[in-house]
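Below you'll find the structure, written out as structure tokens, and then a few comments.
Note that this complex is displayed minus one protein chain, with the remaining chains in position.
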Amino acid sequence: MEMNQTRRIVLRGAGSIGALSALIMAGVLKPTAAYAADWNKAAFEAKDTPAALKGLGAASAAESKDLVLKVPDIAENGAVVPVDVISNIPNTTSIAILVDKNPTALSAQFSFANGALPEVSARIKMGQTSLVKAVAKAGDKFYIAQKECKVTVGGCGG
Amino acid sequence: MKNYIVTIPAAVAVTALLAGCAGGPSRSEAEYRQLALDTIKRDFQAKGQAKYERLTADELQQACNAHANNPPPELAAKLAGAQLATVKLPADDKYLGDWKSGEKIAQSGRGFTWSDKAENPAGGNCYNCHQIGPNESSFGTVGPSLLGYGKTRGNSPEMQKYTYSKIFNAKAFNLCSEMPRFGHAGALNEKQIKDLVALLLDPASPVNK
Amino acid sequence: MADPMKIRAQMKGDVAEIRILMSHAMETGQRKDAAGNTVPAHFIQSITIDVGGKRVVDGQTGTAISRNPVFGFKMKGAKAGDKVVVNWVDNKGDKRTDEATVA
Partner (left out) sequence: MKRSIVMATALTVTWSLPAAAQTKDANAEFEKFRAEMEESNPAELFELKGEELWKAKRGPKNVSLAESCDLGQGIGKVEGAWVKMPRYFADADAVMDGERRIVWCMTEKQGFKFADIAKKPFQGANDNNAPDITNLVTYVASASKNMKFDMPLHDDKVRDAYETGKAMAAYRAGPYDFSCNTCHGADGKRIRMQNLPNLSSPEGALRGVQGWPGYRMTGGVMLTSQWRMNDCFRQQRFPEPKYASQAVTNLIAYMTGNANGQMYKGPGIKR
């Protein structure tokens, strides 16, 4: 029952430009939110983790056990690797996910406000076995955690 | 030699399942086999290199199909002889190729599907069903593990010849084996089979380390 | 036009769990099609979530997010009936906004 209600709401979802403008006018969305202009190009296009961290301003991130990174030891499929990050570091305001050996290391970064808990679950692509890293920002300091995830061959080898 | 080969009992105990059902089958097994064949011939179509003719079972396949992979002894003996006769041994009497190349062939699962190009060489599909080298953890278990194959069996000329023949036509040694007849089917050529023999028997191959 | 998202927002105790499914190709720009041509990068770059009229998550994403992205977030301070508005924008300027109600 609950699912059906959700579905109906989604189907009524405001997909058109008109509806979007209405939301902006209603003050639900800030106009800036509708454009990806503030996308951190330097960080997202960085080829390796050090450069991506620099792009995030997190070059000096310190290892922390209070930053919990959950990824499988072995990925069932490198195209869809589940990643959960939970920060137990007080005053965490953002979390980023990186994969050392991907062509571009940075996968995503999320900032939290207004009651959002500093945790995220996402699914990412991995081209090969690699260290996966989570970076959290708390105050003006950065923290890092890492775990290896193996990517294997499977299926009928075709 | 024969006891090195693990037979996979196919069509095991299929009847047990039906016991609990209310209405049983209304025809005999042979009738359903015929119905299955008629349905396949009607409802399948050629695609890519997978031509319609592939649906027709050859003499050996027919015997295995008709007797649940266990043909009566007389028929089996006749067919086994015919299968052994298909094995073409190398003219130069050399069986050990290059194990490194053999590993690549063993890794490849390509060949003979309707999405494979007919002109591209087929792979051995070996890891699909067998554990072979110690560095490949993604291996199948339809066939027995071949890790240490040469270490336990030695590398005698007879063993080389047997291994070559087994890959060429597994049915010569185990009539309704699940393993394809790679040489007989034209999937692997002489050089490729020699390379696979080397992968399994060469003392330098990681399989035997 | 982009396909609708599916948003589920549910109170579990005093925490609202928000799960979002998005319909997007998330092309990396490195994949080649059957003809051998590189498929141009096409991926979501920005994701925002507003609950009860307040911005709670502001995210940026790259090409390594899986096709048909799935995200999960949690928040405190929300209540049943609050409106959840999720918005994404991709590198080609395509965008989509959908909403749901916290249950």
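Side notes on the structure shown:
Residue numbering begins at 1 within each chain, and the chains themselves are lettered A, B and C in the order written.
Everything below uses one rule, namely that contacts are C-beta pairs under 8 Å (C-beta built on N, C-alpha and C of every residue); 3 or more make two chains touch, one makes a residue touch a chain.
Everything quoted here is computed from the prediction, not taken from an experiment.
Looking at the complete complex, one finds that the omitted chain is in touch with A, B, C. For chain B, the list of residues touching the undisplayed chain reads 8-14, 17, 21-27, 29, 32-33, 35-37, 39-40, 42-47, 50-52, 54-58, 60-61, 64-65, 68, 112-115, 127-129, 131, 134-142, 171, 178, 180-181, 185-187.
Across the interface with the omitted chain, chain A contributes residues 7, 10-11, 72-74, 76-80, 82, 84, 102-103, 121, 125-129, 150-158.
Interface residues of chain C facing the missing partner chain: 3-4, 6, 8, 19, 21, 23, 25-26, 28, 30-33, 39, 63-64, 66-68, 70, 72.
We adopt the following convention: only the chains that are shown with their structure count from here on.
Each chain gets a centre from the mean of its Cα atoms; for chain A and chain C, those two points are 11 Å apart. The touching residues of chain A, when paired with chain C in their complex, are 2, 5-7, 9-11, 13-16, 19-20, 23, 27-30, 33-36, 38-40, 44, 79-81, 84, 99, 102-104, 106-117, 119-126. By the touch criterion given at the top, residues 1-2, 4-8, 10, 15, 28, 30, 45-51, 53-67, 69-78, 83, 85, 87, 89-91, 93, 95-101, 103 of chain C touch chain A in their complex.
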